[in-house]
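Removed: one protein chain of the complex. Kept in place: all other protein chains.
And now, chain A:
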Amino acid sequence: MTNQVLLDCRNVWKLYGARAETILQENDCPDPEALKAAGVIGAVRAADVQINRGEIFVIMGLSGSGKSTLVRCLSRLVEPTAGSIQFDGIDLLSASDAELIEIRRKKMGMVFQQFALLPHLTVLENVAFPLDVQGVDRKTREARAREVVTLVGLEGRENYYPRELSGGQQQRVGIARSLVVEPELWFLDEPFSALDPLIRREMQDEFLRLQNMLKKTIVFITHDFDEAIRLADRIAVMKDGAIEQIAAPEELVLNPATEYVAEFTRHVSRAKVIRAKTIMSPVTSESFAGEVDCRATVESIADQVEAASGPVRVLNNGEIVGQIDKQAVIDVLVGRK
């Protein structure tokens, strides 16, 4: 069986400034004060990230916290100052230019905050662009591009130019372009941050729909915690270039590792993160008024449990693992510990 970890990044640093190279030679792990004294910006500091196949890994943090820099280190768009990155068993940092081009052509895709569409190409040509670069002939690449354009719901607009589309539509093109080569690893750098809230929500649903079909390995960046908990399997919270905690959304809310993470998660509606599994109690009842999945959030089962005449059973892959009664749900909803 192949390794479960697709991207393994250890102790990655990215420093900017005149002394960026030398300072790490003098000191393995300079603290923020030392960096500041040396006039160096620590955009990414000692980042350790393992991304598993098929998961949605969200990197979260305020603007300027180093998310974009980290993800660009992972794709080697920027050269990390130090550290090691293994991608699918390959040492990414020692890959030659030619190897890197090959990896990016076949195995990686990226979606950008400002869409980064080529203004002189139509929707179809933009989507087919990665194939064009690989030298795929026109007929094949346009046929493939058409499939992906349909997948993201833009059929009928193949011949439009980017400037004739709304922001949401432009980002659909960006998504289609990054998917056209069927990448194994899909990077999205704040893909929905430039969109209006309503559109953003719609795009999140669309994104989840796509992921259900495609099952990619995803590194998703956002500064919006609500977006993170809606989409993530696991979240990495960044602050000033360092990763504060990596955990599932629920874990993050229930057991914040640092003061900063706690502050961040304080105002999050717990019902949105806590899952049935966490609040269920051992099976005691004989009869149940319904059933819920153990991964469902409290918010999504609240109505059902409340309306039920008795406790509901909790299933994991069709097997009963526990039960939930009204009281447990109400405790979460009112914020009782």
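Basically, a residue touches a chain if its C-beta (ideal position, glycine included) is under 8 Å from a C-beta of that chain, and two chains touch if they have at least 3 such contacts; residues count from 1.
Basically, contacts and distances are computed from a predicted model.
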| item | value |
| --- | --- |
| Protein that the absent chain corresponds to, by UniProt name, given "Cytochrome c oxidase accessory protein CcoG", "Metapyrocatechase", "Formate dehydrogenase gamma subunit" or "ABC transporter permease" | "ABC transporter permease" |
| Absent-chain contact - pick from A:G109, A:P256 or A:P311 | A:G109 |
| Option from A:E164, A:D196 or A:D303 whose C-beta touches the chain left out | A:E164 |
| Of A:V5, A:L77 or A:L333, the residue in touch with the unshown chain | A:L77 |
| Residue touching the undisplayed chain, where the options are A:V133, A:L208, A:A307 or A:I330 | A:V133 |
| Touching residues (missing chain, whole complex) on chain A | 72, 75, 77, 101-106, 108-110, 112-122, 129-130, 132-134, 159, 161, 164, 177-178, 181, 187 |
